[in-house]
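Just one protein chain is left out here, and the rest sit where they should.
Chains here go by letter, A, B and C, matching the order in which they are written, and residues are numbered from 1 within each.
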Amino acid sequence: MDLAHRKPHPNYLAIWAYLFVLTIVEVAVAFLSHLPRNLLLLALVFLAVWKAALVALYFMHLRFEGNRLRILAAAPLPLAFILVLAVITEFRW
Amino acid sequence: MAHVAVMEPPAAAERGAGVYNEKLGMWIFLGSEVMFFTALIGSYIILRVGAPGPWAPPGVVLNIPVTAFNTFLLICSSVSMVKAFASIVDGDQQKLKFWLLATILCGATFVGIQVYEYAHLIHRGFLPSGIREGSELAELVARGTLPAATAGIYGSTFYTMTGFHGFHVTCGVICMIWVFFKALRGGYSATDYRGVEVIGLYWHFVDLVWIILFTIVYLV
Amino acid sequence: MATTAATFDQVGHASHVDDRSFIRKYIFSTDHKIIGIQFLIMSLLFLALGGALAMMMRWQLGFPGRPLPGGSVLPETMAPGGVLLPEFYNSLVTMHGTFMVFFAIMPLLVGVFGNFLIPLKIGAPDMAFPRLNMASFWVAVSSGIIMLAGFLAEGGHAGAGWTAYAPLSETPEYSGVSLGQQLWCVSLIVLGLSSMLGAVNYIATVINLRAPGMTWFRLPLSIWALFITAILVLLAIPILAGGVIMLLFDQTIGTHFFQPAAGGQVLLWQHLFWFFGHPEVYILILPAMGMVSDIIANGSRKPIFGYHSMVFAIMGIGFLGWIVWGHHMFQSGMNPTLGQTFMISTLLIAVPSAIKTFNWLGTMWRGNLHFHVPMMHSVAFVAMFVIGGLSGVFMATTPVDIYIHDTYFIVAHIHYVLFGGSLFALFGAITYWYPKMFGRMMNPFWGKVHFWLTFVFYNLTFFPMHQLGLHGHMRRLYDPTQYEFLRALQPINRFISISAFLLFASQAIFALNFILSWFRGRKAEANPWRDNTLEWSVPSPPPHGNFAATPTVYRGAYEYSVPGADDDYLPQHRRLPTDPAPAPQPAGH
Partner (left out) sequence: MPWSWLLPPGASTFAGKIDFLYYVILAVTGIAFVVVEAALVVFLVKYRSRPGRAAQYVHGSTKAEIVWTSVTAVTVVVIGLMSGPVWNLVKGRHSVPADAMPLAVTASQFEWHFTYPGPDGRLGTADDFTLRNQLHVVVNRPAVALLRSEDVIHSFFVPAWRLKQDAVPGLGIRVWFQPTQVGSFELGCAELCGLGHYRMRAQVTVHTQEDYDRWMAEQQTQNVAMR
């Protein structure tokens, strides 16, 4: 974010519309589709992650930040996965 | 005279992640928040996978249309927040105030609707400890629409996760009001918009958590 | 990039005239040095309290059923006629562990030295967020008060061990404790907030406020260790907070997270606790390792051996620490296949630890060893940490752990790493930085007396615990003589208890030395240990704002005995004729 030569702002309203549409798709998939349970789960989680990524990349500007900040932001995620996956093997593996 | 190691030139000050303190601090804090929600959401996933029986189907207890609207509100508040930020980066004080106010209103409405939803759920018999005897939902349990074995942890996880999320939104609204008053006094400018950017990061993070929660708590 | 940072940078000004009132200066101070000293006083008091609780435990273990001398002052609910009750013993164990881990060693390492050393050693005027820093201390104090209040609670204080295994910890019908355990939970949540504030501050400070020329690989190892530790605190503490919140909700608002009858999972608590707990034990050792590295290089008048491998070893321990938590749960009924993977990852931690150990030895090799008091403690740290670390290998091995889990072998391990490791390092570090904190030296003679008495009685106390464990002596046992096979071990227990009393008594020397030196110690010059790092370039104690002008750094922290230099140390900020001129400072500095 150099003050001297500023880039134009991303089109935030477009992102908003995008998120809105994804939410509608999500609710539709959850209640109207007749996907098998596992596929449904996968689809919903995929959509949620997609939305979350949009928020992080555009609203939180991660797309426009340096690599060091991106690493900082992503660092805790592997730990979260390790915890949940390891404990789940107690029940399913 | 001296050894090579001593003669290394002073490396150019490679300080910082290239961001100012407050923003860096907020990102670090968000790392901590990720782990906090990992504890809550992770426990929910674990309890659900290891549950002694089927889970309540979506939509039986929770009101999906109302929460879908709430999700919409929170997404709107994120846009208004980022608009507020864009405005002050361009130095537009008027728009900054407008968008901040819009964000506060969306956020406060979200919390209001959530309180209403809680009251309604409790009235119907859905408690952190499970289903209240003799309530409307207890009949569903008796009829077998609502699995009894998991009703207890359903309530526990639902209220803990959404409750802490709501608490975060509330804190966000309070901080935002503070930022708004500072904006009214012209506290931000195109060269110093730290407060707006930092509260924005927090706000979007809380929105992001809700996006995940909405899917895994209400839709799955 | 740089423009933004410079535009907003407010810190970085040179020190100015100090016109703060007494309260702003010493009570609600935002000066990192004062906050460090406040943490020091608080945590030493908790250390003494934790020690006192241990003495009561040792009395009961050495002389089961006999009235505690002076114990008649305790209320009937704890020790009628001076004889400890079993439920009170459980509270003692729990609170001993809790105080030592959360209120003594962790604040001593992170709160005291994180605060005091980071800005001084990286050449910054203060922390990145001084007011958050102040908040962090006062939040910690409130947490301590809440924890202490538990002793007055009806039903007694928390008594489920410092690990608070559910469902014992959350069911008053099973434990007899309700309010005490709830206060324990609330206190830890509050303390978590304090630690989190501190961690954000330390990380941001190290990233953003390093002086010009202070590149990552010129940082002293203590700063590296504190930095990695802060990351561990940042990411581990919220997991504990989340778990403790669930525990508290189970007790108060009727949730069922850890109650199997209603669909909860008992082992979930253990997973959450240890996912936090294992990084926590590295939080309790890494800063100690870092400071010991600084002191050993200084005492050996030699560059630290293998600086880069030391840094990578710290990172390695920090990372591996996240994937080993299951080694506390081998016998818990956890999936045995998962146990195998946890065994391998746990064993691998021996590798970075070996790197550290051998590099300390390498540093002393062909050195010019000065045995000042901090050096003696640091050498003892190496010697004792190795014992504790090697005993960890027995427990990491799943089949052997079947036998020694939850026995005094574990208790021996705990104390070899935490007392032999962390606390010896802390005795050394306190003595080392005392002049910088208070402007006076601690008395070296009494320091040596304290060291030797502690070293001897410490080993006499804790070494025989290995033997107890190998004979199957369980932990958290109020009265071992209930078991026939343990009755034969009672002489060892008595021996340990007597050594422990002498160990405790020896600490009075340290306490007196600490307090008296504050007023009567020899005045300290700026650099009494002839050290290289930046804190020694300013007066003892440093003024508000630390540095008269932002220092420039020309080299690493360990340039001792450089051939051709006129002294056996070469400070980081000294510019030699061969060093290029400092880069011009950006505007605003």
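Here is the rule we go by: a residue touches a chain if its C-beta (ideal position, glycine included) is under 8 Å from a C-beta of that chain, and two chains touch if they have at least 3 such contacts.
From a predicted model like this one, the values you see are computed outputs, not experimental measurements.
Enquirer: Omitted chain: which shown chains does it touch?
Expert: C
Enquirer: Looking at the whole complex, which of C:90, C:178 or C:550 touches the chain that is not displayed?
Expert: C:90
Enquirer: Among C:351, C:512 or C:526, choose the residue that contacts the chain missing from this document, as touch is defined above.
Expert: C:351
Enquirer: Using the touch definition up top, pick the residue from C:43, C:205, C:300 or C:431 that touches the left-out chain.
Expert: Checking the options C:43, C:205, C:300 or C:431, the one contacting the hidden chain is C:300.
Enquirer: Please identify which residue in C:475, C:494 or C:574 touches the non-displayed chain.
Expert: C:475
Enquirer: Residue by residue, what part of chain C touches the chain that was omitted?
Expert: Residues touching the hidden chain, for chain C, are 85-87, 90, 93, 159-161, 165, 167-168, 171, 174-176, 260-261, 264-267, 300-303, 305-309, 331-333, 336, 339-340, 343-344, 347-348, 350-351, 354-355, 357-359, 361-362, 364-371, 379, 382-383, 386-387, 390-391, 393-394, 397-400, 402-403, 405-407, 464, 466-467, 470-472, 474-480, 482-485, 488-489, 491-492, 560-563, 568.
Here is the rule we use: only the chains that are shown with their structure count from here on.
Enquirer: Is the way these chains touch best called a line, a ring, a star, complete, or other?
Expert: Graph shape, chains as nodes and touching pairs as edges: complete.
Enquirer: Measure off the straight-line distance from the CA centroid of chain B to the CA centroid of chain C, and report it in whole Å.
Expert: That pair's centroid distance is 33 Å.
Enquirer: In chain A, what residues contact two or more other chains?
Expert: 3, 66, 75-76, 79, 83, 87, 90
Enquirer: Give me the residue numbers in chain B that touch at least two other chains, ranges are fine.
Expert: Residues 17-19, 24, 28, 31, 35, 38, 46, 50, 191 of chain B each touch two or more of the other chains.
Enquirer: For the complex, give me every residue of chain C touching chain B.
Expert: Listed in rising order, the residues of chain C that touch chain B are 1-2, 4-5, 7-9, 11, 128-129, 132, 196, 199-201, 203-204, 207-216, 234-239, 241-243, 245-246, 249-250, 253-257, 259, 262-265, 268, 271-272, 552-556, 559, 562-565, 570, 576, 578-580, 582-583.
Enquirer: Write out the stretch or stretches of chain B touching chain A in their complex.
Expert: Checking each residue of chain B against chain A gives 17-19, 24, 27-28, 30-31, 34-35, 38, 42, 45-46, 49-50, 58-59, 64, 68, 71-72, 75-76, 78-79, 81-83, 86, 89, 190-191, 200-201, 204-205, 207-208, 211-212, 214-216, 219-220.
Enquirer: What does chain A use to touch chain B in their complex?
Expert: 3, 6, 9, 12-13, 15-16, 19-20, 23, 26-27, 30-31, 41, 44-45, 47-48, 51-52, 55-56, 58-60, 65-66, 68-69, 72-73, 75-77, 79-80, 83-84, 87-88, 90-92
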